[in-house]
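With one protein chain removed, the remaining protein chains of the complex are shown where they sit.
Per-chain residue numbering starts at 1, and chain names A and B are given in the order in which the chains are listed.
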Amino acid sequence: MQEASEPLRHSLSRLHTWVGLVLGGVLFAIFWMGTLSVFDREIDRWMMPPTRLAPAPVVSLDAAARAVAAMAPGAAQWSMTLPSARTPTLQVRLPGGADGSVLHHLDPVTFAELHPAPTRGGTGFIFPFHFMLHIDWLDLGLWIVGLCGMAMLLLTVSGVVIHKRIFRDFFMFRPGKASTRSLLDLHTGMGVLALPFHVVMPLSGLIIFFSLFFPGTWQAAFDGERAAFNREVFGSYQRPKANAPAELGSLDAMAREAERLWQGGKPFLVRVTNAGDAASVVEVRRSHTQDVSMNRDAVYFDAGTGAVLQRFESKPIGALQRFIAGIHFVQFEQWLLRWLYFAAGLAGCVMIATGFWFWLESRRAEHAREGRVGVRLVEALATGSVTGIIVATLAFLIANRCLPADSHAFGLDRERLEMLAFYAVWLLTFGHAGLRQRAAWREQNAVIAPLAVVAVALNWLTTGDYPWRAWGRGVVSVAAMDGVILLLGAVAAVVARRWLARAAVARPRALGLARAVPSSGEG
Amino acid sequence: MLGLAAFAASYVGFALLALRQAPHHSAVIEVRRASPSPAARRQNLWLGASALALSFVVCWVARGPSFGAILWVLLLAASGWSVMFTLSYRPRWLRPLLRGAGR
Partner (left out) sequence: MRAFRVIFRVTLALGGGYAAAAVWSAALALWLRDSLGRAEATVLAAMLAFILFLLALLWITTTPRLARASIVALSVTLVGVGLSRWLSAGAWPTLAALGVGG
């Protein structure tokens, strides 16, 4: 790959190009789904209309517990997640279903069960797609995303090193020049100005999964004792059943005690194990909405008496890992920050897309002349990965609004039918890109705008919630979601008209410029 | 509101730092191949850096140390892009900054 005389910058440039080309498509998918995941719970509200409630706190946990007992009298384990501003329902997890547990949404005031049409939604499809690509087999999806995380770090470091005049070009964006110049300016601009974000996000994401990716570390330090590792690092408490019946004590009192121990930190989850037994344990977990950290703070109570059995809190370095995880998970309720994360994520998407386009435009003439297949292949894969996944996401949202609640087809339930819509459309975009080549960018961009309008219109038609009505009802998330969808459509329409029309005109110039691309270090 | 103030401070800070560079200076004063004077460059370095530091302080005051630091870093990105697009599409908007900071 290198001869001894080639300078470091040249080899990093080739590394940057190759890693970008090979993994750029998957990286875009991870970035796109990750950006959407900032608002995964808001996407849930949009996709599950019965859960579009104005936020209201649960007045009494004991009343909630009685409602749960009425729903599932003999349940041995159950948990409830308290409503928050972003998820206004009381979410109760009860035993049952194919996976062992079923999530129920209850109204936090009346405890009536809400029945949204079955869907994975933002938290069940979009978010898991981001960190494991829905490839469950042997955790392969997690490992691929991990590889992409390391690749992103390589791309960022190499990108900085090969950028010869990084300070001179700091604010430089020349839209009027030849397309390769503008594309490169945009690519580096999106990257350099958000450099801390592009370094911290992949690194923090990897650190979340430290025990999966580097198991040798805990195996060595804990002599292979996995249970001890989980207990000491993440906190977990168990005790055997007493096999004697007993009543559940006051959850409200336990929650108050937990709040007192946490000096104001609020509970968000209550989990009961071995319910009805004398040795039953109630676990109360601390909310993530008030701090950066994804804390593992937990208080374990004796279910009958409410006495504190154990309190878990991370030690300093463990707390640092939780803080780093929190920077990635973004569960805190800080609206300006969350929108900025969203913007930075979108900038990352633009960075990846412009990276592809830059490579394509600067190689197009050469590959056509030499009859090489590279540009045609990369163009098809890149288009499907960029505009394709956006079109597929809109198809997912539209399917959510169109499919009847009791849908069943091809042996798939409604949840899987929505996912089928996503994957089928995504596959079609790859086929379309393979056939139409360069024109596919413009055509798929042109399709995004009408699809966005259709999605918002369907929301109105099927739920009656048009943007300012949702806002007026106190369900700001739905209004914001409609707004973002329409904005996305508008941007795609502008891109389709301006950039690509101009590129078609500039093609004769690009042919001549392909050889004279300025040496800013591209591979 | 404090968030807006922090954004404004970092926007001004970055704009001043950009004006130290000849291509951006030329674009704003609409004279080709103009360069800022060494005095102006020195002044803009101090003023620009101070504005960015002020933005950090406002973020800290507004949101505390952890959220404030994260907010500042992301606002730097947002304001950086804003300055970049201002320079590309509406450089004249930055003219008022020249008066205060010297040509």
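To be clear about the criterion, a residue touches a chain if its C-beta (ideal position, glycine included) is under 8 Å from a C-beta of that chain, and two chains touch if they have at least 3 such contacts.
This structure is a prediction, so every number in the text was calculated from the model and none was measured.
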Touch partners, limited to displayed chains, of the chain removed from view: A
Identified contact with the non-displayed chain, of A:F210, A:Y237, A:F430 or A:W460: A:F210
Residue, one of A:A56, A:L153 or A:V200, that touches the chain absent here: A:L153
Candidate in contact with the missing chain, chosen from A:F229, A:W262 or A:F329: A:F229
Option from A:A70, A:I317 or A:V373 whose C-beta touches the chain left out: A:I317
Residue ranges of subunit A at the interface with the undisplayed chain: 1-6, 8, 11-12, 15, 147, 150, 153-154, 157-158, 203, 206-207, 210-211, 213-214, 216-223, 229, 232-233, 315-318, 320-321, 324
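Convention: only the chains that are shown with their structure count from here on.
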Subunit A-subunit B separation of Cα centroids, rounded to whole Å: 32
Subunit A residues within the subunit B interface of the complex: 168, 170-175, 189-190, 193-194, 196-197, 291-292, 323, 327, 332, 334, 336-337, 340-341, 343-344, 347
Parts of subunit B lying in touch with subunit A, wherever the complex brings them together: 3, 14, 17-18, 21, 23-24, 63, 66-67, 70-71, 73-78, 80-81, 83-85, 87-89
